[in-house]
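Here you go, one structure.
The complex is shown incomplete by one protein chain, all other protein chains being positioned as in the whole.
Coming up: chain A.
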Amino acid sequence: MTAVAGAGTAVVTRAARSRKGSALQRGRRRLYVPFVAPALVLYAIFLLVPVAATVWISLHKWPGYGAMEWAGVKNYRYMFGDPVFQQAFENTLLLLIGGGVATFAISFGLTMLLRDLAGRSAVRSVIFFPNIVPALVLSILWGFLFQADGLVNKLLRAIGVQHPPAWLSQDHQYAMILLGLVWISTGFYTTVIMAAVDRIPPYLYEDCLLAGANSWQRFRHVTLPLSWDVIGVCSVLWTINSIKTFEFILAMAGSASGLPSTRTWTVSLYAYATAFAADGVPSYGLAAADAIFTLGLVAVLVVLIRRVMRRDAIQF
């Protein structure tokens, strides 16, 4: 609604300011609403309204049908006391921070390694590919590789390791999931960072050479500051994507119940599992509380990252 009103005033002032091209402006004014409204309405109905409704649900006890019973903040209180949620939250933070640092370090390393390589675009194409393969497929492959009688263990036995670690046991499973997610994501972030580094004019590096800077100094004083904005955007993308992570963990389950061990849950699995648990009464209120908490976490982190990373744009 605000969009419509805003468009109207904009056009009035514009028309008052100049008579030239007003036919064009009039035509456009007529088209603005029909052009924008369908997308906006669909977006509002399927995203904005449901988010508001999820907040509402999170304040109730509700199995998904029948009457809703007001619960206030009880769902949130229960959730924060629930050891399963605590584990899921810890896992999410581990992925967000640990996985993020690893992915960015590897991506930067690869960018530096690839910088002057012959055939670098071929390399880029290949390492990017896992990124378009459904995470489910990669998860199934990952699980197959690390099974008790899987390929990795066969390889280890062949080179003399008699008792390889139980990769997918409860203790190690989440670490393996993290490793897999880092492997998938590296291609994407390497490509993005590479594109940013490519834009840095070569003469800056030539200056560095003349001044006798070593490779760490070149990285610290040229590469890093000039790709800073892109790193900021990448951090936001990583935050959003890692909190959405779902199918990679789901398919690691491999158990008949369809859900993986709670030791590997993240906040997104917690929301799914509490709403559609195979056993017990579905608890929409709890799932909604988890979802809203997650959404708040994303919002806070994105604002924080933008603030921390903000600085004056460097023109080059």
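The definition used in the following text is that a contact is a pair of C-beta atoms (placed from the backbone, for glycine too) under 8 Å apart; a residue touches a chain by one contact, two chains touch by 3 or more; residues count from 1.
Definition applied: contacts and distances are computed from a predicted model.
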item: Choices "Cytochrome c553", "Sulfide dehydrogenase (Flavocytochrome), flavoprotein subunit", "Carbohydrate ABC transporter permease" or "Putative lysine transport system ATP-binding protein" - which one is the UniProt name of the chain not shown; value: "Carbohydrate ABC transporter permease"
item: Residue of A:Val73, A:Ala105 or A:Leu151 in touch with the missing chain, whole complex considered; value: A:Leu151
item: Residue in contact with the excluded chain [from A:Val73, A:Leu117 or A:Val308]; value: A:Leu117
item: Touching residues on chain A - with respect to the absent chain; value: 2-3, 5-7, 9-11, 13-14, 21, 24, 27-29, 31-32, 34-36, 38-40, 42-43, 45-51, 53-54, 57, 64-65, 110, 112-118, 120-137, 140-141, 144, 149, 151, 154, 188, 191-192, 195-202, 204-206, 209, 215, 230, 233-234, 237, 240, 243-244, 246-247, 250-251, 254-256, 258, 267-268, 271-272, 275-276, 284, 287-288, 290-292, 294-295, 298-299, 302
